[in-house]
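Removed: one protein chain of the complex. Kept in place: all other protein chains.
In this document, chain identifiers A, B and C correspond to the written order of the chains, with residue numbering beginning at 1 in each.
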Amino acid sequence: MHDLEAFRAETRAWLEDNCPASMRTPMPEDEVVWGGRNAVFRNPDSKLWLERMADKGWTTPTWPQEYGGGGLDKAHSLVLAEEMQRIAARPPLVSFGISMLGPVLLEMATHEQKLEHIPKIVRGEIRWCQGYSEPGAGSDLAGLGTKAILQGDDYIINGSKIWTSYADQADWIFCLVRTDFEAPKHSGISFILFDMASSGVSTKPIKLISGNSVFCETFFDDVRVPVSNLVGRLNDGWTIAKRLLQHERTMISGFGLSSGRNNRGGLADSLAETAMLYRGDVVELSDPVLRDQIAQFRIDSEAFTLTSQRSAQEAKQSKGPNATSSVLKNYGCELNKRRYELALQAAGTQALGWESLTEDDSDFSQQELAVARQWLRSKGNSIEGGTYEVQLNVIAKRVLGLPDMTAMVGNTAGKQGATGQNSAAEKTATES
Amino acid sequence: MHDLEAFRAETRAWLEDNCPASMRTPMPEDEVVWGGRNAVFRNPDSKLWLERMADKGWTTPTWPQEYGGGGLDKAHSLVLAEEMQRIAARPPLVSFGISMLGPVLLEMATHEQKLEHIPKIVRGEIRWCQGYSEPGAGSDLAGLGTKAILQGDDYIINGSKIWTSYADQADWIFCLVRTDFEAPKHSGISFILFDMASSGVSTKPIKLISGNSVFCETFFDDVRVPVSNLVGRLNDGWTIAKRLLQHERTMISGFGLSSGRNNRGGLADSLAETAMLYRGDVVELSDPVLRDQIAQFRIDSEAFTLTSQRSAQEAKQSKGPNATSSVLKNYGCELNKRRYELALQAAGTQALGWESLTEDDSDFSQQELAVARQWLRSKGNSIEGGTYEVQLNVIAKRVLGLPDMTAMVGNTAGKQGATGQNSAAEKTATES
Amino acid sequence: MSLVLNEDQTMLQQSARDFCREQAPVAVLRHLRDSKHPDGYSAEVWQSMVELGWAGMAIPEAYEGFGFGYSGLGLVLEETGRTLVPTPLVSTVLLSATLINLAGNEEQKLELLPGIARGDSVVALALEETAIHNPLHIELKAVKTGSGYILNGNKDFVLDAHVADQFIVVARTEGESGHQHGISLFTVDAASQGVEVQRLNMVDSRNAGNISLVDVEVPEEALLGQENKGWAALSRTLDIGRIGLAAEMLGGVQEVFERTVEYMKQRTQFGVPIGAFQALQHRAAIMYSEIELCKSLVLKALYELDRGEEAEDIPALASMCKAKLSEIYMLVTNEGVQMHGGIGMTDEFDIGFFLKRARVAQQTLGDAAFHRDRYASLRGF
Partner (left out) sequence: MSLVLNEDQTMLQQSARDFCREQAPVAVLRHLRDSKHPDGYSAEVWQSMVELGWAGMAIPEAYEGFGFGYSGLGLVLEETGRTLVPTPLVSTVLLSATLINLAGNEEQKLELLPGIARGDSVVALALEETAIHNPLHIELKAVKTGSGYILNGNKDFVLDAHVADQFIVVARTEGESGHQHGISLFTVDAASQGVEVQRLNMVDSRNAGNISLVDVEVPEEALLGQENKGWAALSRTLDIGRIGLAAEMLGGVQEVFERTVEYMKQRTQFGVPIGAFQALQHRAAIMYSEIELCKSLVLKALYELDRGEEAEDIPALASMCKAKLSEIYMLVTNEGVQMHGGIGMTDEFDIGFFLKRARVAQQTLGDAAFHRDRYASLRGF
């Protein structure tokens, strides 16, 4: 206890000295630091802040110091988080390396692989993307067709991926490839890392309904990758993939997390305030039905936040994300979707603009436009990272122990080389 | 046209002369006339009214005169219905013979069978019950085990039925029995009629959560039934059963029909008025959220009524109930369930009484008590006559043409002797 | 009462469907959007529609219309809702022609309606003053002068504002915002001194704009109907507009649903079409049922509109239609995107256009909550 209090004091002092003032203000979306070879720092303080935090390993406070992490235990990292929150410090670095790949490498990679990749993740030197989904496969991740064929000490990779977030801006990719073409489909997959600058890699952005293009199609044409880049055992990539998906779900469920708070940018800061503003209400929201719906939304948001906290407390006893991650992922996504549907109702036609055609944004403010875009974006929450339907299947089967229809009425496993895990009835309906 | 107008005038005059005054008032539940050997006429006018209407065949206006029906075409029967509605005349007779068995007999029975049974249905002399569901079978109707074994000119019937409505008050039963024990399960069923007074028939009422006991368990112990009581072809009873189920669905969907009108007995006459009454509101319902929900309910009710009318108009071109009967059955039941949930909210704790303990009903009025009972009763709407889930399966497969999972992943048909029609994936989840 | 289409109506529906599929598919809207088309609608497509008689659909023959009634216009709107083709059909034909016909005197009708029927003019109804539909909230002032009126104020979200030749401006000549009495209607030439139009780029890529009127002078003849008494005709026009819009929404609802069911049959996952999954089947069956109810409401409302004087209960029917269609268009577009999965999120795929249109159509002339509230008042609770 004494130690913790001392650490708190030190941390507070250090942050006071090292966190630039502009890093204590709400972060506009375009100032998020993703790192990488071509990292953009729209605000020069961001660079300074990243470097200072990375030097202490505090971009990844609980990772081992050996690989550049902060080496803090849970209790100390909580203190750090609290102290950062106290001064509203921005996260110095956001990346798939931190949220997805890193934890899995730490758990499953060799010492050499860790030494090569982890420090660059910690320092934001390399930006990663995820090569999972393929055109036509969707939720049926394991049905992937990208091939890796051994040629001497290299694999030659051919195929394509889809829904690769920020592939056009990433330096390296962690990728699922098929290395055994005879085995049942889950048993012939390997997990491999390679440089996006390799010869034969190309990307093409996908334009979304929200107007953004965060996703790409990614093509591999005779890409040569050293065997040493394989993580884990050959043909055992599915185990790693599943582990990583759990981390992804935990991250996506965070969408719903801030619903109960007022710390999001944009007009949806407070649905109730927005609704009152556009109706000229002062004391009470004058549309009682919308008021009821917003109340219901906020109650669910608060309950969701508490459930996330409870889940974290329960997880302390065990290790890593637990079964509730499916519950949280789904609920968080549905909350986010509800939030934006309510935001549209709150602001009426003013939340339905696409672009401003005036210089002073007198037709639509940037915040209003952001609501419409984010509303559209939110529709993807229940598709990416395992669809809503897949998560419900998982809860029904793994948490509630309900029986598998396929096992009851005959099994296609043979036909497709599937294990019990991906029997048809267990699975989804829509694609990732 | 001229003819219709003349018929209208005649009918109006006849009704004026023959419909007793008390038969033009709202009908309390205990004055409904079900007919049968032990018919109860709580109001002596009911008997008079039944006899007069039956003499003209107007208890079943469109049935052939040959068998005692009214012999009217659609147009004339509509005029009769309108004229009866004009004076708010009560239906003279309500029975499963009219709503379910009769139409099927007219379509599929022999002339002799019709001559024997139809006139007694028309006159309310025989009250019928339906022997379909069996313990353990539930929605899987065709899985029935009641056996009929030929012995000379008789069948010897052994087995039991469940959820037999009013079996303890019925005179005859129309019943599904298994007559072929080798064939696939749908192909070994026959449709047979017999007297409930036959030796070996016994019934036991089932008490429901609503406190009522409209259903029975019915037991057959070596019941002897003449072969001539078989309707349709031997082992082809499933065809008749399905036809009859369509009529049953049409009838049950009627639950939702009056939702938009104010012609139901009891406190739920108008949800809005009830809600205002219990809040002391005069101009507008003071709970705006309940007001919104009641508005939504009433809009859906009005739309449902229009859809029933449209479906009837569309059915004119074809014959008999059409594919929308599943839609209407489900929607009607869900509306009825919604209605009573709203009624509970409308009247608060006053709608949560079970019995009155006072002589003057000062604790709970009979209307209030009826709401609680009907609320509980309404929960069965989406279970009886084909569950909610079965109806959704039917819509998905037959109306939308969506594929059958079982056909995709292997088929249990062989194991169970099922045809494609009752493959597992198509079917329900809950029992009737 | 007939809730099934007669032979003429079936033919009209079929020809409208064929036309929209062939001449005005979703690609037309996409092209207009991507090319940042200055008009926001295709004059060629519109001209073809005019030739088919659609612009004069509900205009009486005395004013060069074709007197097909609102049932006919509703069928056409339903088909345009299936392909989302932007035209002045809603602004000019459904709303403005109706209002002129209801409120105008003989000269005004003769002056304005034939031009609409011929497709010569675009007329826009300038009503809203807030982001939330509120037709009694009218603060734009019209002050009487010796020779006419002077108008001052702003209007928001006016459909087809930047391509309109004329506006019908809803103004207040007396009383306070919120009151029916004191509302007056004026025709205002778009080129008048003091009128400024700001085009809006809406999420559904359909035309709308904000208007400001600063000391705009109009002659006495610009008054449509009686001074202070514009509400009755306006209110009826809005109900007709809501029903017509519901017909358009019904087209979109059906199109999205049919595309989704088709996709469920084609798209394979884990070796089976996704339409074989029972959870999706049930959701599809529930949507189907709701759509059946939507159809009945729209058919009934259009039928009643054409009964003229005898019409029953138009305000309640209009609110029922708009409430229910708003609700179900939202449901079906959300489910449509979800069931299409990743591809439904791409701009390349059409489903997003319907998602966007659904929300703008919902807000136009009152959303589901607005109309349930109104319905409750109309039904006395």
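Heads up, the rule we're going with is that contacts are C-beta pairs under 8 Å (C-beta built on N, C-alpha and C of every residue); 3 or more make two chains touch, one makes a residue touch a chain.
Fair warning: this is a prediction, and the values are worked out from it, not measured in the lab.
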item	value
Neighbouring displayed chains - absent chain, whole complex	A, B, C
Residue in contact with the excluded chain [from A:Ile98, A:Ala272, A:Ala351 or A:Val371]	A:Ala272
Residue, one of B:Pro26, B:Pro44, B:Pro226 or B:Gly348, that touches the chain absent here	B:Gly348
Touching residue (missing chain; options A:Phe174, A:Tyr331 or A:Trp354)	A:Tyr331
Touching residues (missing chain, whole complex) on chain A	272-273, 275-276, 284-285, 291-292, 294-296, 298-300, 302-304, 306-307, 309-310, 313-314, 324, 327, 330-331, 389, 391-393, 395-397, 399-405, 408-409, 425
Absent chain, residues of chain C that touch it	277-279, 281-282
Touch residues of chain B, complete complex, unshown partner	133, 138-140, 143, 162-163, 206-209, 211, 278-279, 287, 289-290, 337, 341, 344-345, 347-358, 362-364, 372, 376, 379-380, 382-384, 387-389, 392, 412, 415-416, 418, 422-425, 427-432
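Just so it is clear, only the chains that are shown with their structure count from here on.
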item	value
Chain occupying the most central position, where position means C-alpha average	C
Centre-of-Cα separation between chain C and chain A, whole angstrom	40
Rounded Å distance between chain B and chain C, as computed from the means of their C-alpha atoms	43
Where chain A touches two or more other chains, by residue	289, 412, 423-425
Two or more partner chains touched - positions in chain C	271-272, 276-277, 369, 372-373
